[in-house]
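One protein chain is absent from this view; the other protein chains keep their places.
Then we have subunit A:
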Amino acid sequence: MSAVADTHTQEHHHGPARGFTRWLLTTNHKDIGTMYLVFSFTMFLLGGSMAMVIRAELFQPGLQIVQPEFFNQMTTMHGLIMVFGAVMPAFVGLANWMIPMMIGAPDMALPRMNNWSFWLLPCAFLILVSTLFMKGGAPNFGWTFYAPLSTTYGPPSTTFFIFAIHMMGISSIMGAINVIATILNLRAPGMTLMKMPLFVWTWLITAFLLIAVMPVLAGVVTMMLMDINFGTSFFDASGGGDPVLFQHVFWFFGHPEVYIMILPAFGAVSHIIPAFSRKPLFGYASMVYAVGAIALLSFVVWAHHMFTVGIPIAGQLFFMYATMLIAVPTGVKVFNWVATMFRGSLSFETPMLFAVAFVILFTIGGFSGLMLAIAPSDFQYHDTYFVVAHFHYVLVPGAIFGIFASAYFWLPKWTGHMYDETLGKTHFWLSFIGMNLAFFPMHFLGLAGMPRRIPDYALQFADFNMVSSIGAFTFGATQLLFLFIVIKCIRGGKEAPAKPWEGAEGLEWTLPSPAPYHTFATPPEVK
């Protein structure tokens, strides 16, 4: 034991290796966190440029820029890349950077697995993106890849898509195991579970969700693989299979997946709002229980994505009631955030702006979610732009704004420099305006009857589509500003103190800025 400890002490004086091998072979949680974040942002730009193609085609009625086949490839790849390439890796990146520093651990519990789970991702996405250049084109059946459109009627590249999904799944599961092992084993003495920072709590619960549902996704794509290549008929009605089975299995993964994409943002915002309100988080315990309740409920609501497939009325009612129940813990969280701000001493630096926008806009997404939960009304909303508006309201100002808020909040800790506040605020306001302009009119389009995933539309939808496209272009272009801000912040700027935010709490702020390559070699004492 002592021999092991000795080598460790020696190694701590080493800085990172030089050159490319530093990144290829690294087991350092900060390096891996950085790679995850860079990868995620790259994918965000790639998936975003596909959204630009979609919005450009929808700028006016008629087919102008792309043909329907390619349009469908764009919607599919946009969804897959944003979900699996941008949002999920961004949260894993934040977890890598912040969890060890928040719980007083020297690194993640399983550093080599950490390296592997990162490097699987670029390989997976290289395969996924390469399908665009294959004969017959990329997957064109939507990110939900419903059978039999994705099996019997899918393009030849579907098998590559399945392989890529498998790799992403393995990466996510390993990342989740790592998070759980780290949180349960490496907490500093005195940090009991109910003293853990909320970002750590939400990630712990997210990790359990990942372990529970990624194998289900692997299962459903494997069944597809068998149907396509080995003559089985899981989803082929003419062979005795069941196309609806696909949807049940997919959404058993898919619904917890949407919470996987939002819970860590809940955690991060629960750090940022108290910090800039200069007041402790209201209702810590109820926040933890609410996240737990949301996670548990997420397993029993999947069929609300399938209200129109003709499930029996008893099932319809059960899934409607269960889905509506989710509003209760979600409401508790929103009330807690508002109560945290109430009678605080508020200031509005960029992280706080993103966090406040998160609360407001996520709540709007929650309201439309509640409307969608009402099964009879869902018959009118289902698969229209109302749904597109809903999930973009929870994902863009939810997940993405949560990630931006976190990035601005911890950038001083990561880089040792303050970012440019004026540019940060510009980035916020342009994103805020662009995003609302892009997605709010989609509610109206959906209610007026515009189906989703169509490359061309009837004339009465023309005006709002044009508004929406202008908003989307604004939002898209603004994200290049974020890239500039981060590069500028890495290269220089005002020196950041150990705790740049007056009201911030947590072990990460006890470390110098930038955080040294190795931190908490000796665990801190938490009282």
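Here is the rule we use: contacts are C-beta pairs under 8 Å (C-beta built on N, C-alpha and C of every residue); 3 or more make two chains touch, one makes a residue touch a chain; residues count from 1.
Here is the rule we go by: contacts and distances are computed from a predicted model.
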item	value
Per UniProt, the name of the complex member that is left out, chosen from "Multiple sugar transport system ATP-binding protein", "Succinate dehydrogenase", "3-oxoacyl-ACP synthase" or "Cytochrome c oxidase subunit 2"	"Cytochrome c oxidase subunit 2"
Contact residue for the chain not shown (choose from A:393, A:464, A:482 or A:509)	A:464
Listed residues A:47, A:148 or A:256, member touching the removed chain	A:148
Option touching the unshown chain, where A:25, A:126, A:193 or A:317 are the choices	A:317
Absent chain, residues of subunit A that touch it	61-64, 68-69, 72, 135-136, 140-142, 146, 148-149, 152-153, 155-156, 237-238, 241-244, 277-286, 308-310, 313, 316-317, 320-321, 324-325, 327-328, 331-332, 334-335, 338-347, 356, 359-360, 363-364, 367, 370-371, 374-377, 379-380, 382-384, 444, 447-449, 451-460, 462-464, 503
